[in-house]
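Note that this complex is displayed minus one protein chain, with the remaining chains in position.
Which chain is which? They are A and B, in the order written, and residues in each are numbered from 1.
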Amino acid sequence: MSPSSPVPAGVEGGPAGSARGRRARPAGGGRERPTGGGRRAGAPLPLLLPALVGILFLLLPLLALLIRAPWRDLPDQLTSAQVWQALRLSLLSATAATALSLALGVPLAWLLARTDFPGRGLLRALVTLPLVLPPVVGGVALLLALGRNGVVGQWLDAWFGITLPFTTTGVVLAETFVAMPFLVISVEGTLRAADPRYEEAAATLGASRFTAFRRVTLPLIAPGVLAGAVLAWARALGEFGATITFAGNFPGRTQTMPLAVYLALQNDPAAAIALSLVLLAVSVAVLAALRDRWLTAS
Amino acid sequence: MNRTSRRAPRRLLAGIGAAAVLLAAGACSSDGSDGSGDTRGSGGGASGRPTGTVTVFAAASLQESFTTLGKTFEKRYPGTKVAFNFGGSDSLAAGITGGAPADVFASASPRTMKTVTDAGDAAGTPATFVRNRLEIAALQGNPDHISSLKDLTRSGLKVVLCAETVPCGAATRTALEASGLKLTPVSYEQDVKSALTKVELKEADAAVVYRTDVKAAGGKVEGVEFPESAEAVNDYPIVRLKNAGNASGAKAFLALVNSAEGRKVLGAAGFLTP
Partner (left out) sequence: MRKTEGQGEAETDGFAEETARACEGGAGDGSEGLDARLVVVRGSFRLDVTLTARPGEVVALLGPNGAGKTTALRALAGLAPLSPGAGGRLRLDGVPLERMPPESRPVGVVFQDYLLFPHLTALDNVAFGPRCRGASRSEARAEAAEWLARLGLAEHAGARPRRLSGGQAQRVALARALATRPRLLLLDEPLAALDARTRLEVRAELRRRLAEFEAVAVLVTHDPLDAMVLADRLVVVEDGRVVQEGPPADIARRPRTDYIARLVGLNLYRGEAEGHTVRLLGGGPSITTTEELSGPAFVAFPPGAVTLHSERPVGASARNLWRCEVTGLETHADQVRADLTGELRVLADLTTLSAAQLDLRPGVTVWATVKATQTHAYPG
């Protein structure tokens, strides 16, 4: 995933000798990967055993879901309009949240990776806080900030008549709040691994920093951005706590799949499982399709 | 709905619930004689001096009053401890039928209690110990001058209701049906506390919640009674459980809840006594 082998741009660029080391650093930024030819068969037991337990641990609950799924009732469950409404809203809002995360998160990642200013470390910690914040708390925080009576929200309401809670926009904002840090972290990592000297090369060719970013850096880190976007999308799709707290739950407007699943779980677990299966199937399909395209594209 | 297919996932959930309770309650007391002596007991009076830990599964709306009663209990019987598991009545019932170790179950609805008795997990007949009634929670000072359920249908008013899958939502629906009103909220909240919070934060103008919740909000919302709530009074049944590890403790706790003192605490929280 790292788009280029990093070459430190030190005071003095040319280490003497080592023609091998030099040739191993192709002009193209070194995207080639070992083609598996050198991989030795067999994994050591201390690695293999925990790995297998890990696989089991992660897959068993999913398997149980499949085993205990009410397959006979599934057709009935899935033909209800509410399911499709929730699914449609989930896909729509997760995609919108990903788009918003990209629009704001990629520049933010650039700022964190490529500039130096006092308090940058603190800023990074703060913007990635939603990663550890319980999403419900995130939802309350969003209410306090953007709610009708919130710090900023009251002015939005007073000046523009905009209220965000209980709207689809609110869903997108809640999901973005929770998902964007994943994208920022991922893109920042990729940016740090990318060779900043390409930007310098672009500058010497007359490119402004923005042009260099747009025409050179962004294409170079595209795989990392895509990976981050997929992570963010997946996180947004599964978002529950912040969404229900900030945007509430109204079918067709703010009731996404996870909300529908949770509420169904209250009195109809079979329906909840059916809904979960739909969500699982759709996300697996989307992720698999993305992964295929992305592998063949590079 | 096919019964086996419904029960199966429940058991799965129950397992998780049971594990959580084990963790929460810490080491369970070992003094209970695994229910062998329970069958003769008929509820009421405590047969012996309670000791050890009493595990109580109770509906979320009972949290404040039961916590108070738990302290009273521990003070009255030194050396005992009351471990509570507050939650949605449905998930608590699922936990109990799935084998979670509990001594007492206090539910917010007879329907969920029925799943426990149907599964044969109750020792004796559940008794209704309190009732709860719906009330409108309006903004502090009632700026929208809400005085009836009909007022909630005014356009421009943001109303939140409980989702119909949770007891307060089902009760609200019964009340609305009785009134013949059509009310479209901005949100069906996942539980009664969330609905209340939305009004407390002034994000919604009103919510239909329980009287006890309005009381618990302590003046941050204004309660408005409405006559249709009589159509949807919630009975809270309580029962000692068959698998109770601490039968004497369970009996003593039930006795406390039904005592004059218990009624006083519950009444102060806004519950109606039957």
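In this text, contacts are C-beta pairs under 8 Å (C-beta built on N, C-alpha and C of every residue); 3 or more make two chains touch, one makes a residue touch a chain.
All of these numbers come straight from a predicted model, not from anything done at the bench.
All shown chains touched by the missing chain in the whole complex, by label: A. The missing chain, though absent from the display, is touched by one residue of A:103, A:152, A:201 or A:281; that residue is A:201.
Although one chain is not displayed, subunit A still touches it through residues 3-4, 7, 10-16, 19, 22-23, 25-29, 31-32, 195, 197-198, 200-208, 211, 215-216, 219-220, 222.
Rule of thumb we're sticking to: only the chains that are shown with their structure count from here on.
In whole angstrom, the spacing between the mean C-alpha positions of subunit A and subunit B is 39.
Residue ranges of subunit B in contact with subunit A, taken from their complex: 1-2, 5-6, 8-10, 12-13, 88, 90-91, 94, 158, 160, 163, 165-166, 185-190, 194, 198, 201-204. Subunit A makes touch with subunit B in their complex at residues 64, 68, 70, 72-73, 143-144, 147-149, 165-166, 244-245, 247-251, 254-255, 259, 262-270, 272-273.
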